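Some notes on the structure that comes next.
A single protein chain has been omitted; all remaining protein chains appear in their positions.
Entry: subunit A
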Amino acid sequence: MLSTGLKQSLTLALVMAALAGCSSTSTTDQDAAADSTMTGTADTTDTSSMDTMEQEPAPVLDTVFYFEFDQSTLNADARAALTAHAANLKAAPQGVRLEGHADERGTREYNMALGERRAKSVRDFLVLQGVDGSLIETVSYGEEYPAVLGSSESSYSQNRRVELK
């Protein structure tokens, strides 16, 4: 599941690079560093590709978007990445699945509703950007699938998320 997500984001990123000539400034957010344990080491390929004569490496588009406690508001990083996703989805429409998650605090069914609210907030943003809503499925997993185990704020902040797949 993760690997297909990764592949998807890599292809999206390549499309982006081709379309926009690519600026690498959008990847310097803390979230990208924080979730590098989950999404692999795709961010750190700058040095290994220097022997080729190709363009500078394409930035990998975030496919995981994080939220504050009990909130479903998209932050600036998420909006930037989702704007790019929306452009890709409009250029090459395909079905996407938005999986909403919550941290372990609070009751399980309420967290299911929170996870759904987060997934829907991502969905609404994509639709506002012109993506066909019928291509988007939202599923909430509540607190049942934590990305990171543990009961610290740093784990919690990585678990309050929506994953685009």
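Here, contacts are C-beta pairs under 8 Å (C-beta built on N, C-alpha and C of every residue); 3 or more make two chains touch, one makes a residue touch a chain; residues count from 1.
Operating definition for what follows: contacts and distances are computed from a predicted model.
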>> Tell me the UniProt protein name of the chain this structure doesn't show, selecting from "Acyl-CoA dehydrogenase-like protein", "Tol-Pal system protein TolB", "ABC transporter permease" or "Serine palmitoyltransferase".
In response: "Tol-Pal system protein TolB"
> Footprint of the hidden chain on subunit A, which residues?
Replying inline: 104-110, 112-114, 116-117, 120, 137-142, 144-146, 149-151
